[in-house]
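Left out: one protein chain. Kept in place: all the others.
Chain lettering (A, B and C) follows the sequence in which the chains are written, and residue indices restart at 1 in each chain.
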């Protein structure tokens, strides 16, 4: 039994890939993929915390700017199937958090990425440990 | 002699259309065109006022939200040529301004649009007459 | 009783507006709105015809390039609520179709737009009447 199964279904964000996302090669343009992945991470926060980056920053003064993204592109993304992005936190530091995003279409892994953010206190844009409830939400989903 | 010639060369903003702007029909995706047109209007402000929407809003507390856009698409936009967007104000009201944007590639008119904005005072998001220097800049280019 | 009620619920496409769609004024950037509206029209085709622009063009050789878009922006779009885009065809010509898109958040009309497309036969990019089943799908939803 995998760890993923042990902790239940991972969070999955569904994206409707369209004509406008595709380039003349008839697949989603490479620069759209990080956008999709970030949409999925934002959706993870919405689902787990009750608000995405917009609410975190404006209502709570907590920002999570990215310091690194690494993406392997495995297979083209097309409008033929919905894009399912599985998101989970994979590391939580004192002032940072890393997410893994796996994008699949019709059972095929299309891309896998790792994204690291730091927590900052708005408006000074300085690294700061996250509030306890945010830390707790991430910890609850680490595996 | 056209009015345009009478007042000198209109402002022109050059856009490098790329692979990533195109859809599977191998032409710029329709939803990219308004984006290009807005880039051109912002560039007009940069050129004429010394700062675009970012500087107007953050440094001066003046916003210019759009209330209408109307675009006729005449001919496909492609990466084969630079896209030249001619911008000029065509109407100035008490609290509003309208711009015309003509997009051309290789001498061919690709789209023509008209965009109307209202002036607002930030942060109350209320309509307000623009500062005198902004009004003067627009008036100087009306024709 | 309005016509809309007479013919049942209109098609509605839900969009999750996010942080990344917003500009420094903390509302969706103007140039994102036409993109949202086109996503909604594409979703209408997916729902009614079984395939969006991607499938229409690649599988059936039917393109529907836009010749005009006109949008009135009524109220800011934000990530506070889902954006519900009601789409319906409002005119069907020999070789063209017009759609109305109404975008609402939390019961408030945010924008209303009208979009006109022509039918073309790929790959010659020439205007042509649409196939009968496509015409029938549009006609069934005109009101």
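Odds and ends about this structure:
FYI, a contact is a pair of C-beta atoms (placed from the backbone, for glycine too) under 8 Å apart; a residue touches a chain by one contact, two chains touch by 3 or more.
Remember, it's a predicted structure, so these values are computed and weren't measured experimentally.
In the complete assembly, the contact with the undisplayed chain comes from B:53, out of B:29, B:53, B:99 or B:115.
Seen from subunit A, the chain kept out of the figure touches residues 24-25, 30-31, 34-35, 38, 54, 57-58, 63, 65-73, 76, 122, 125.
Residues of subunit B that touch the chain left out of the display are 16, 18-20, 22, 26, 35, 38-39, 42-43, 52-55, 57-58, 78-80. Touch with the hidden chain on the side of subunit C covers residues 19-20, 22-24, 26, 29-31.
Heads up, the rule we're going with is that only the chains that are shown with their structure count from here on.
Residues touching across the subunit B and subunit C pair largely coincide in numbering: over half of the numbers involved belong to both copies.
Of all the chains shown, the one with its CA centroid nearest the global CA centroid is C.
The mean-CA centres of subunit A and subunit B are about 35 angstrom from one another, to the nearest whole unit.
Centre-to-centre separation of subunit A and subunit C, using mean CA positions: 28 Å.
If you average the CA atoms of subunit B and of subunit C, the two centres end up 24 Å from each other. Shown for subunit B are the residues that touch two or more other chains, namely 24, 30-31.
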